[in-house]
Structure formats: C-alpha cells, structure tokens
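Note that this complex is displayed minus one protein chain, with the remaining chains in position.
Letters A, B and C mark the chains in the order given here, with residues in each chain numbered from 1 onward.
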Amino acid sequence: MADALGAFLEGTVRTATPLAFAALGEALVERSGVINIGLEGSIIAGALGGVVTAGGAGTGVGLAAALVAGAAVAAVFALFAVKLRADQIITGTAVTLLSLGLTGTLYRSAFGTGGAALGTPTLGPLAIPGLSAIPLVGPALFAQPITTYLAMALVPLASWWLARTHAGLALRACGENPAAARAAGIAVGRVQTAAIIFGGALGGLAGGTLVLAQAGTFVEGMSAGRGFIAIAIVVLGRWQPLGVGLAALLFGAASALQFAFQAMGWQLPYQLFLASPYLLTLLALALARSRFVAPAALGKIVEA
Amino acid sequence: GKGEKPAAAGHDAAKSGIRVALLTPGPISDQAWNGGAYAGLMRIKDSLGAQVSHVQTKSPQDFDENFRQYGSQGYDLVFGHGFEFQEAAARVAKDFPKTIYVTTSGHTVAANLAGMDFAFEEGAYLAGMVAASVSKSGILGCIGGTELPPVKASFKAFELGAKSVNPKAQVLTGYIGNWEDVSAGKEQALAYIARGADVLFQNADAAGLGIIQAARERKVFAVGANADQNGVAPETIIGSVVIDLPHALLTVAREVQEKHFTPRVISLGLKDEVVRWTVNPKLANAVPANITKSVDSVRALLRSGSMHLPVGATSDSSR
Amino acid sequence: MSAPALELDAITKRFGAVTALDGAAITVQAGTVHALLGENGAGKSTLMRIAFGMLVPDAGAVRVNGAARRFASARDAIAAGLGMVHQHFSLVPALTVAENVALGGHGRFDRALIANRVRELGDATGLVLDPGAAVSTLPVSAQQRLEILKALARNARILILDEPTAVLAPAEARDLLQWVKRWATGDHAAVLITHHLRDALSIADDVTVLRRGRTVLTRAADGLDESTLVMAMLGEPLSQGTDERARETLAGSTVLALHAARVVDARGVQRLAPTTCAVRAGEIVGVAGVEGSGQAELLRLLAGRLSPTSGSVTVPPSVGFVPADRHRDAVVLDMPLVENLALKDAASAPPWMPWRQLRGETSELLAHFDVRASGADAEMRSLSGGNQQKFVLARELTGAPTALVVENPTRGLDIRAAESVRSRLRAARNSGLAVVMYTEDLDEVLALADRVLVVHAGEVTEPALDRDAVGRAMLGAR
Partner (left out) sequence: MNTSALRDVSVVAALTMFALLLLTIILAATGHDVGDALTALARGSVGSWDALLSGTLVRATPLLIAGLAITLAFRAGVLNIGAEGQLLMGAAAATALGLAWHGPAWLTVGGLLLAGALAGGCWAAVAATLRLRFGVLEVISTLMLNFVAQYLLGWLVRGPMQEPTRIYPQSATLDTVARLPIVIPGSRLHAGFLLGIVLAVALAILLRRTAAGFRIRLVGANPVAAVSAGRVDAAVVAFGAFIASGALAGFAGAVEVSGVTFALYENLSPGYGFSAIAVALLARLNPLGVIGTAVLFGALEAGAVSMQRDAAVPSVVVNVVEAVLILLVVATDRWRAQRLTAQAGT
C-alpha cells in the first residue's frame, strides 16, 4: 500500500510538472490582460522542438529548443492579438490549429511516417541526496528530473517577480487598467507581447518536459489538451503563482489517482476515472465559495 | 448527384491501373494501426501502379461524404480502415455499384461491399503465454487507448494465454482514454509497475510508446502490438503481435485489379501470416524453451483451426 | 526672467473630422499656478495630454524650460519633469497605494523604500496616505491625493491637474488648492483645469481660456473677473436661471420616506444608522456629506435601488435616479441612445419593443433637453460626458416620475451645462416632484435646496440651511 501511495505521489508530481509550466506562463499572460488559448500550440511546438534537437545535441539543447519553439508560436499569437488587436479567442484557436498542423507536417518531413520511436534521450531523475530519502514524499519531491525542480523554483520566483519588481508591477497594471498603465509611461503592447512570448516559452518548456522528461518520443497531438487544462488551472489557482502551482498539483493528483484506480483493478467504468480530475476541480471551485478575481481587463482589446 | 460520372472516370482509370482510396480514423504516423494501413496503400501504389488517395477522418461526418466522393469519382476500391466505417459503407455502396467498399472488420456483405477480419487475438494469446512465462511477479498489465472491441478481445485472449501457462497469473486491464497522450500512457504503465506488473501488453497506438518507455526505464518487459515493434526498444520488448496490414490490403487490391474479387468477409489470422507473433530475437533467451515449444504447438493448432478462442461476442477482433 | 517652465505653441490636433485644437497656445511660467479654462470640449484635456506626451500634435511645438521637446510617450514627459493628474482617474484599483506610486519604474520594486517615499512626501506636502492600502478601498479624495503623489514621487516640477477638485468635498477642495498654491513656487509650476471660475481666480497667477480649440484669452489673473472669463469662454454672457418661486411656497404630501432604515454592507459594517426622514412633493432636499459617509446608501434607499437591512422605506415605483457613476450605473456606452432610453423601462417593457415610437421619443428628448448628439441612433459612447449626464437626467425625468433622486448631477459639467441641469431640477420641483439631490458643491446645495440633510459617518442630521451650519455638520460637529 505504501508502495502504491509512493507511486501515486510520484505520479502526481510528474504529471503536474508540465501543467505547472504551462499554467504559470499562462497566469503571467493573463495577469497582463491577455488570454492566450493558443497555449496548446506552444506546448506541442515545444515537444517537437525538443525531439528534433535532443537526438543530436542532447537534452539541454532540446529544452532550449522547446523554449524557443513555444515562444515562436506565441509570437504569432502576439502579432495578431496585440499588434492587430484581433479577437484573442479566434486567434488562439487558429494558432493552436496552426501549430498542431505545422508540427505534424514538420515531424513527418523530419522523421517520415515511421516516426522518431524512442530514440530521444531523456532526463533521468536527479535525486537530491538526503531529501530524497524521506519516506513517501522524498522520492516524489526530490527524486525527479531537473525540469520538476525548475517548475518548483519558478513558483516562488514568479511570485517574487510579480510582487517585487517594477516589471511585475507594470505587468499587473496592464491587466488591471491598461489606460492607467499607459498614463504611467508603460508601453502596454510591449509588456503584453513580452508576457505572451514568455508564456509561450514556458508552454514550450511544458512540451519539452513531456518529450524529454517523460515520453522520450514525439507523437502528433501528444499535448492532448494540456493547454486548455492549464487555462483551467490558472483560474483555479486564482492567477497567483502559488495557487497555480497547487492547482497544478491537484490536477496531477487527480490524474495519478485515475491511473492508480485502474491499476488497483477496480471494476468501474474507466471513463469515471478519466473524468475525475475535472469533477474534482468543479468540486474544489464550488467549495472554495469565494469570488475569483480575474484581472479586470482580461481579454479586452486594448486600443492604442 | 450519384453515379453520373463514374462510368467515364472508371473507363479512364482502367487504362492507367486501378484507383484505390483509404480512410483512416487516425494519423498515419502512429507506427501502428493507421500507419500500417497507409503502408499498405503505398505498397498497392508501388506494386500495382495504382492511383491512390488517402483521407484521415475526424468524425463520422467525414465517412459518408468521402465514401460518396470516391464513389462518384469512380474509384475501384475504397478501404474504410476500422469497424466504425461499416455502416456508412453499407449506406453508400448501394449508390455506387462500380466501386468496391471494404471495411476492415465490417460483416455486412453485398454486391460491392466486403469486410476484413484480423484474428489479432490469436497472436495476443501467444503473447500472453510468453508474458506469463517471463513474469516473476505473476502480475501482467494490459493497457489500451480506448475500449474498442478488438482491443478488448486482444486483452481477453492475452489473459487466456497467460492463464494457460500460469493459472494464478493476474492480469490488470486499463485504458488511457485516447491514442495520442504518450505521457499519460507512461504514467498508467508506471502505476501498473508500482502494483507489481512486470510485463505490459499495450494496444494504444502512438500512446503505447509511453508504455514501452516506462517498461524500459523500470526494466520490465513490454509487448509490441500491431506493427513489429521489437526494434523500438530491443532490450525491453519481448515480442510483438503483428498485423501485416500491407500484405492484407495488397492481397485484396490485387484481387480487385485482376477482377476476381468476390464480396465476403475476409478472415485473416495466423494461418495467413497476416497476424504473427514475433519474439524479439535479442530476448529469445529469456523465454523458457518449453514455452517456446508450447507456443509453437498452440500456433499450429490455431492455424489449423482446431483451436478456437472464445473471446469477444463475435470472432471479430480488428478495428 | 528665465525661460517659461512649459510652453505650447500653435498646437493643432485633429481626431478624424473633429479639430480638437486649432493653433492653441499656453505659456506657463515657473513659480506660478496657471488656470486653463474653457467649455466642455474646448480642448483643455487634449492640449494637456499633448504636453504630457500622451498625444502627438499634428502641428505646433512643445517647450520645457525653453528647450523644444518631442515626447513619444508619457514616459518621456515624466523624464522631463512633468506630472499629470488626469480628469478620469488613472489608478489601478487592484494595486496598493505604494504600487500605484511605483508604477512605471525600473528594476527591483522595494516596497519599504516606496512606502518611505510615500510617507516622506506625505509629511512634506500634507498629502497623507497609507502606502499599504488597496486603492479600491480609498475614498475619492484620497485617490485624488494619490494621483498627485504619483506625480510628485517622480520629481515632477510641472504639475498638470485636470479638474482635480471635481470629486472633492468643499473643504477638501480648498485644502488641495491651497496646497497647489504653496507648492507652485521656485522652479515648480502648476496648470489647473477647472470649471470653477472662483477657484481659478482665487489661486491662479495666470489664466488661459480656450474656445473651440483656440486660445481666446491669456493674461494675469489679477484684475480679471468672472464675467470676463465667461464672455471669453462662451463668446457671450451667461443668462442666469433664477429661482422664480419663493422658498416659502410649501411642499405637498410625503412622497418618499424612510422609517428607521438601516444599511449594513456585505462585510457587516454599518453604512447608514437607522434613519427616519421624509421628502415631500414640490421640494428639493439637498444631501451633503463627504464621499463614503453613507450618502450613497441614503440616496439609493430613497431611490428604491437598495433595500434596508432593517427598518422600512416608502418609495413609489416611479422614482427617477441619476447616479454619480453614469458609465457604470446609468448607461450602456455601446448602445445607441434610443436603447439607453428604453433601458429605463426594460424590466416592464411590452413583449415587442416599440422601437419606432421610442426613437421618436428619443429625438424629442434630445431636442427638448438640448442634448448634443447626432441622433437617436448615436452610440452613448460618442457623447461627451456632459451630454451623457444631460441625457440621463432627461431620461429619468420622462414618464411622469413622482420623485427624482440625483447624485452629483453637475460634476464635470461646464457652467452653461451645469446651469441648465440646475434649472431642470428647479422646474421638476416646481411641477410637483419630490427631488433629492446630493452634490459635493456646497454652494450648489445652498442655491437649490429647500432643506438639507447632512450625512456624517452614517448618521443623518438636518442642520439649518446655511453654509456654516452645513459645513460643521459635514465634519460631524453638532
């Protein structure tokens, strides 16, 4: 039982890692007043970026390429949503479609219809001496790939950055009252563009994590809706990095629970397990019973 | 309009070889179910000089429309690759008598409508025998993409095979919920491994790669499916249950080209060498000799038809 | 004499077909307060937005301390020593005072440092604020102080104030103007946009008047009087509406009444102590009190827009209500005027909307109340704030209401528009309506009201109708 529990905790943290990257990025984007539902596109692009480069150049370069690929997709979104002030939902939808198609196309032209199989090197777990020996939670928290530690570090870093730097302040002001931000001399469009590209880079990192820390391969559509789940996580985490980190863990736990239940051989429809993360989130939201405060200018088109 | 033009188009095509179309329900880069069929289409093109066309369908909306379009363009042979295509094929075939519609696993037969049936479970049974013999814990895992009839049937056959070797073997069965999420596949596999499973049979197309990856990392065995996946992780995959889709599709297309195709349910299994159980030569030593022997004898029984597997509600086992 | 602190020369600015500024000019000397006057839409805000780098002029020059400048954004202007307090607040409500002050800076944001700066500035200028307070919880007057503090924190030497007193209580306004006067010495200078000519004359050293985008008058304030300014602003003298009716003509029967009505907010804080009062037909009851003292709750009770937590109210269904925040509470900016008229009876409208008839009514209303708009189908957004206000008042006066509750009806209006609103209110009273009017402008209360209720910290009192008594009551003195 303890074994199963340990495995469950490890699974929780592993599953949560890419979600945390993507959701943290999206949280920053939304704090700047933009909702980027093209995030899914950044994730899949990051995954492809990782698989294409890591084979030859190693996992470090793979992660960097994932970052760049995710950012590049986000840049397309920024071009339309910020520069052209086009509707963010339509643009996001199109960018996701574009990225899913483009990654598929590039993947096939790079690897043929045969695919990359499992030839991609992966980041093994990096046990932190001492800490990883703590029973139960030790392996879950301290014997993970480096990407997990990066995600863990990003949470307080993002909190600090938002609260304690002028740039973070400017970002929040853009999301709350862009007109006021502009009056204070902040270039709102530039801030939002930067946020979107950074968010895309983190989305790309999420994709890179899927490939380089987990699957060891690329599959068309392997992002499997994580971009949309990340958006839900942002709301559940109330746009706060810490909240987002915890919400990602909750989602990770719900998914891991689904795997654990099936592994227990419990004879219930498996769809019930699959639906459980979503039902749990709804429950958590209903019980939290507090009003969520979204950035006041979220999704609004800012006229120059 | 139905069937005004096919005569003319068919006439043209007769000169330049036959025209063959394929509808797949998923991406052809999955190295499994869809990729195999596409390889078949390519082989038809190369071997028969056929003119070919392929569509990946997204939803049932696409079925009728494409069947109809191919019919009206005078295609000679249209494959619907999966059980889900059979009703649409039956609906449309009536209107385009000059086109032959074949659905892999359809059971409706009409003048220009046929079904194909792969006895994938025969291979799965053999895989189960081998899996049980190499398992130390006696716990085996089966992980599918979604719960489809052929997948379910193959898992049942796998279990039967395993229990024939080790009656106490325990087989865990679960589904990922889709065919693409490699990462979820891996997590599912890790959960099974944590429960003690040390051989994993996967039938999850692309997501199956995640299962193999988990097996590789945790140094347990995995079983390949659909295509020969022994090379994907040579130190991990004990063997593969292969459907030789290219061979199967080519056989049908050749019959159509040579104009001796008769509409029927084309059953293909171990005896036709379309379904195979292929042990990974690198790991052949891990399999006890006596098991290899009994696998061979069961294979012979299945091929001769003197043994029948009671899995699923019908003998159908393909998608 | 050294170079002027700020000079705008022959500025022209067009918005599409509208020429907002047409060769306007202003010269602000160091060490002075310079009043910038003009009707609504004369171009005052536009001219100052150009000075502050938020707009780029189509023609003309901007000079700061004698040097020609081309500001690409507010950031450049801030760097050149300008600060601007906008007509419409440009604060971020979700942030704290300190964060708002820090907005636009670089590098690490040291809360303690900024908090100190806020306190220091508070000590030096008397603009005292709690650095950690969330702006959304601040009363308007504190928000106004914060706007100024923001500019000063960045070492502004030239401060532009766009209608800064419009939202303040009289005492607060007086304090603020006195502070501006004290501050604008040495190398400091201030530009003050206001519709209160008396304020302008009392503290300004120089005055510039704009009319339709042109500078029509610019001179020292000494020796100027209000009528000269009005002439310059309007191009004609103002016809003062007079109170044709004697105060004694007594009011009729009670229309609105509160019976020990008490209001407690969602957080359990008492906003209004149990209050009993009545408003009769044919009288204007003025309400005075600083923002946040409970006056908003009192008005909404009387308007039937709020149910008391305890006690009861007697309010007929037909009460017109003109709230202070018209953008939020009274109109739909993205809808045409005809729909904004229909808004009033939306809950009880017949199943099929009689748009044709409503359109006719809208046009009539526009003509009758002198609302400047291109027609019934013009979007509310396209009206200037003053015309929006007139529209709302007109709407609430249609359909034979028995009572009218208005909140800050003339805030931000120019003298002509404000006078027209006041005469509408008088006419309403004379036609037998029960009118309740809250305004921050004490003179307005005294000029219009038959009786006055003063709200202080949730307690309602009725002092005598005189400046001194009301002023003391507003501060809580009995």
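To be clear about the criterion, contacts are C-beta pairs under 8 Å (C-beta built on N, C-alpha and C of every residue); 3 or more make two chains touch, one makes a residue touch a chain.
Just so it is clear, the model here is predicted, and its values are computed rather than measured.
*Asks:* Which shown chains does the chain we cannot see touch?
*Replies:* A, B, C
*Asks:* Have a look at C:A98, C:L302 or C:V331 and name the one touching the chain we're not showing.
*Replies:* C:V331
*Asks:* Looking beyond the chains shown, say which of B:P27, B:G40 or B:G196 touches the absent one.
*Replies:* B:P27
*Asks:* Who touches the missing chain here, A:L141, A:I231 or A:A297?
*Replies:* The single option touching the absent chain is A:I231.
*Asks:* Given the full complex, what residues of subunit B touch the hidden partner chain?
*Replies:* 1-2, 21, 27-28, 53-56, 58-62, 64-66, 68-70, 72, 83-84, 87, 146-149, 177, 312-314, 316
*Asks:* At which residues does subunit C meet the chain that is not included here?
*Replies:* Against the missing chain, subunit C presents residues 15-17, 305, 321, 323, 328-335, 339, 342-347, 349-353, 355.
*Asks:* On subunit A, where is the contact patch with the chain that was removed from view?
*Replies:* Touch with the absent chain occurs at residues 79-80, 83-87, 89-91, 93-95, 97-98, 100-102, 104-105, 108-109, 220, 225, 228, 231-232, 235-236, 269, 271-272, 274-275, 278-279, 281-282, 285-286, 289-292, 294, 304.
Going forward, only the chains that are shown with their structure count from here on.
*Asks:* Could you classify the connectivity of these chains, where an edge means two chains touch, as line, ring, star, complete or other?
*Replies:* Chain contacts: open path, no cycle.
*Asks:* Please tell me the distance, in whole Å, between the geometric centres of subunit B and subunit C computed from their C-alpha atoms.
*Replies:* Here subunit B and subunit C have centroids separated by 75 Å.
*Asks:* On a C-alpha centroid basis, what's the spacing between subunit A and subunit C, in Å?
*Replies:* About 46 Å, centre to centre.
*Asks:* Residue numbers in subunit C touching 2 or more other chains?
*Replies:* In subunit C, nothing touches at least two other chains.
*Asks:* Of all residues in subunit C, which touch subunit A in the complex?
*Replies:* For subunit C paired with subunit A, touching residues are 54, 73-78, 84, 86, 89-95, 99, 102-111, 150.
*Asks:* What does subunit A use to touch subunit C in their complex?
*Replies:* Interface residues on subunit A, with respect to subunit C: 163-170, 172-173, 176-177, 179-187, 293, 295-296.
*Asks:* Which of the residues in subunit B end up touching subunit A in this complex?
*Replies:* 27-31, 35, 38-39, 141, 147, 170, 172-175, 177-178, 180-188, 190-195, 197, 206-207, 209-210, 212-213, 216-217, 231-233
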